[in-house]
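Complex shown without one protein chain; remaining protein chains in place.
Chain lettering (A, B and C) follows the sequence in which the chains are written, and residue indices restart at 1 in each chain.
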């Protein structure tokens, strides 16, 4: 029996909408600092084609780190397992921007969802494509089936102007020999990638593709096999929430990814994909209400992937 | 359609039996160093009651770290979420016996499946029970439905005689205030716990219980709810293979746990549980052929939990 | 022209005696926690035989880590440079009891004045002597020319009862193969060694020997060459004050050693030795007023070893 997803996400929305929120909006990117902290939207889309939305589910927001899954899937479709010659698949055990592991481990990032790893993935895309920005945008528009997806150049430039930590990571990787292109060129793409905007509805639709773990999926020439798709989910489960990944797996039990813009997307393969947007973040850098909402979801459903 | 598990595990067994094995048998516990490195057994048991065995699947071996799941489930059934006041649920990002994180994080172990965490769990059991060894043995006999499960005292004493690293961890935890009982008493139980012996068949039967993620399970007074059971699986997925947990999730895609005796047990909740035993270990401390066998299993099945 | 040391230490004493003291008395050793925090004594003794005392300079206190210099000099006189096969001569860059470096660097302590290094030195003494406690006590009585120096067994037992951190260090070293004897036997000697009591006058007299850097010194069979003596001073300068060693060299400019009992001893080779006792410690574990007093000393004298 299919659960009544619509009722469940409405219950969650109503319980959380006016709840106190201990999170703080990310302020290290000047252009994201002034976002309305009360924004709150949820969208749950099923592989059967059902879509359930509530709150600000049709408002655009900045995907930020959520895009790391999308850049990885694009590169993975092109390079296959060669990707793992330059980045590992292990949880980092440290914060999302930690440079320590990178130095100890000789410029080989722990996984593609921490900043260091995503920068190496960006480097691969810069090597693979003459116009990586266009290719990437086209790819995710294809996954979403929607041409109304854009970079927010103002956000990209804003992040670039203060992204010293990412410059430090990129130069460290370069100094260890694991970055092919110029740091400026790689980070230019990286900041653009992070600035992509979607609505909750678009985000759930895009990531629903990763739920097709028994058939190939993709767009154009960029197809993932079912086996690769399962691996993408495994990575999201073990590494999707920085050093709170274990907690998310433990409390929610779904593969997913968060971003400092306040987005979380998660999925139960072969069933549904759910996205939540609420800007205030907990101390680990994940949306405070987003985490709560998804805990409530799998509790109410009485099942996760486990 | 149910897969032909019997045929699949026989295929795997035959492909790997005589394959070269780059692993090395753990030699830091004197009594385990002389084990026959060619031993190799597989058992897959389904929730429907089907049991498939091949090779040395009915020979006893030392469970070692595999028992960390069982001691946790016993304590979790008694203390519930109070367990997490003293141990976290995050992947460690370091080796199984690393003391570094412990010092930085003030004696609060990253998860219950690294040595430090398991020692804290052992401390809880020592506090909870007058005769923790008897209670623990009775509990796992009950889970397995088999009274022929024993400690191997010779192995326990052997490990105790050289377990300096674990003494160092335990005293560090004690110095940070997160160990209630005497170090000697806690480690005595811990070394006994690790020395439990099972066959592949018994191991698969025991862990099959954790596959019942939609109903409570347990033995006697020690019952886990369905929700707790799902969390046990989440922990196994994110933390079950030390700093190779990400790799196992990525390549195999099942919750599981390994031990230095050469055992790996893994499960697909609501479906089956599989155990493999092959003593030589890879550099991360996990059974070399065990890892290979389980990669082949989910590849041949064309599905994991994802 | 010889400075008027007596006037100078009296000036310092008077300026500091009633000054506010931001330090806190070490309370992790139960028997030291209840010491009178207002105790304050200074003694400066010259190689010409002049002795200048002020305040509580004739009251006994617990030397604690100050004794690490004495156990090293005893072992150094017996083993020569073989000592450095098991312990290094580099500043640690971490706190006095950090176990992290020890794990990264495979049980090879950074220097003999952090706890880990002193435990390895204690292990050497336990190997070298049937009754190391008697030999050590006799040695330092000889250096001081005073038979009224004793262990405080109550303090030793008190420290032993709560010395979990040192047990953790010792077992870590043992697990890495750099401890020959039983942990209990080594730490028993170590806690006794730390419990030695002296007055400021006795302490200055004892360490004055290290100022004889152009002739051999020692007691009985335990003689250091002039070259070894200069090396002892170099070690005190670079490693004598845990992770405040650089600060002490920078502000005071003398080789020296501190202990959590509130003692600091320092010397200007070929000239004088000075000891200060004031129990409250700064956050780095060094006597708050002791540090101040010695800064004032070399400032007033207008010269250090530099």
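In this text, a residue touches a chain if its C-beta (ideal position, glycine included) is under 8 Å from a C-beta of that chain, and two chains touch if they have at least 3 such contacts.
Note that this is a predicted model, so its numbers are computed, not measured.
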List the displayed chains that the omitted chain touches in the full complex.
A, C
Touch as defined at the start, partner being the missing chain; which of C:46, C:67 or C:111 qualifies?
C:111
Out of C:16, C:235 or C:291, which touches the unshown chain?
C:235
Those residues of subunit A which, in the complete complex, touch the missing chain:
98-100, 103-104, 164-165, 167-172, 174-175, 183
In the complete complex, which positions of subunit C touch the hidden chain?
88-94, 101, 110-111, 213-214, 226-227, 229-231, 233-235, 237-239, 243-247, 249-251, 253, 255, 269, 299, 302-306
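Please note the rule applied: only the chains that are shown with their structure count from here on.
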Answer with line, ring, star, complete or other to describe the graph linking chains that touch.
line
Counting contact pairs per chain pair, which pair wins?
A-B
From the C-alpha centre of subunit A to that of subunit C, how far is it in Å?
55
Separation of subunit B from subunit C, taking each centre as the mean of its C-alpha atoms, in whole Å
47
Whole-angstrom distance, CA centroid of subunit A to CA centroid of subunit B, is 32
Spell out, as numbers or ranges, the residues of subunit B touching 2 or more other chains.
none
